[in-house]
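Shown here: the complex without one of its protein chains, the others still in place.
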Amino acid sequence: MNATSHSIQLETEGNCDILDLTDSLQRVVEESGVVRGQANAMVVGSTAALSTVEFEPGLVDDDIESALEDIAPEDGHYEHEKTWGDDNGHSHVRATLLGPSLALPVVDGEIPFGTWQQPVLLDLDTRPRSRTVVVTVVGE
Amino acid sequence: MNATSHSIQLETEGNCDILDLTDSLQRVVEESGVVRGQANAMVVGSTAALSTVEFEPGLVDDDIESALEDIAPEDGHYEHEKTWGDDNGHSHVRATLLGPSLALPVVDGEIPFGTWQQPVLLDLDTRPRSRTVVVTVVGE
Partner (left out) sequence: MNATSHSIQLETEGNCDILDLTDSLQRVVEESGVVRGQANAMVVGSTAALSTVEFEPGLVDDDIESALEDIAPEDGHYEHEKTWGDDNGHSHVRATLLGPSLALPVVDGEIPFGTWQQPVLLDLDTRPRSRTVVVTVVGE
């Protein structure tokens, strides 16, 4: 049994920029040497989230953002913006609804995502950000 | 310490079919022999999700689907459907919002769900599907 920690660094454009983590996560599992076990991935920060999506332009550039704009509109009223003079109340609300983490199984040295299923970072903030996804892998 | 992997196979009706995973997941933990540790469960595919719900007909047959229909309507406009000629843009958006995985603790050889809390697969696609939930259990 083995436990390793890894850090994935990403530069985003913010504003619902969605980045494909497939290669980064599979590389982390390979580096860990774990063949069977699990990986916990969490994005650091309160205006980003992790999930999975079919990584094609229609969903990634339009449909996900449209749905989030309906749920928490960019020009809505947010008390958060009074607290700090910020402009990103919608970013925080969206991030909390989506959630910061993924609980991933590792089987045969890989995470068994579907062919059309890509793990992604969603950067919901209003400006470009440097992001860190922390991953630990435990198993044998 | 021990790490095992398991695959739960399910036949769904699609269209927000919600299936109770309680027995499958508790059986997986029993098979693993792990008494204390954790289970990571992930559905394979980008039009399904995992969560928990009180598994009673009001929520499972009506209320969850109604809320998802408000968030991402079946007859809404989705760029995804232009990309592929598909009809399931809403399925993808709903799945990304709900998320594909559950991070479960294992205590005394069981997952300590509440009495009225059932783990579920939500199949959000527009047709019946064969689904796989992959689970790994790590612990002692």
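In this document, chain identifiers A and B correspond to the written order of the chains, with residue numbering beginning at 1 in each.
Rule of thumb we're sticking to: contacts are C-beta pairs under 8 Å (C-beta built on N, C-alpha and C of every residue); 3 or more make two chains touch, one makes a residue touch a chain.
What you see is a predicted model, and the numbers here were worked out from it, not measured in a lab.
One chain isn't shown here. Among B:I8, B:L25, B:V43 or B:L102, which residue touches it?
Residue touching the chain left out of view: B:L102.
Determine which one of B:I64, B:A95 or B:V133 touches the chain that has been left out.
Of the candidates B:I64, B:A95 or B:V133, B:I64 is in touch with the missing chain.
Provide the residue numbers of chain A that touch the chain removed from this figure.
Here the touching residues of chain A are 1, 3-5, 38, 40-42, 44-46, 71-72, 78-84, 89, 92-93, 95-97, 99-104, 134-136, 138.
Tell me where the left-out chain touches chain B, residue by residue.
With respect to the unshown chain, the touching residues of chain B are 1, 36-40, 51-54, 56-59, 61-64, 67, 70-71, 97-99, 101-107, 111-114, 116-118, 138-140.
Methods note: only the chains that are shown with their structure count from here on.
List the centre-to-centre spacing of chain A and chain B in whole Å, with centres computed as mean CA coordinates.
Centre-to-centre distance between chain A and chain B: 19 Å.
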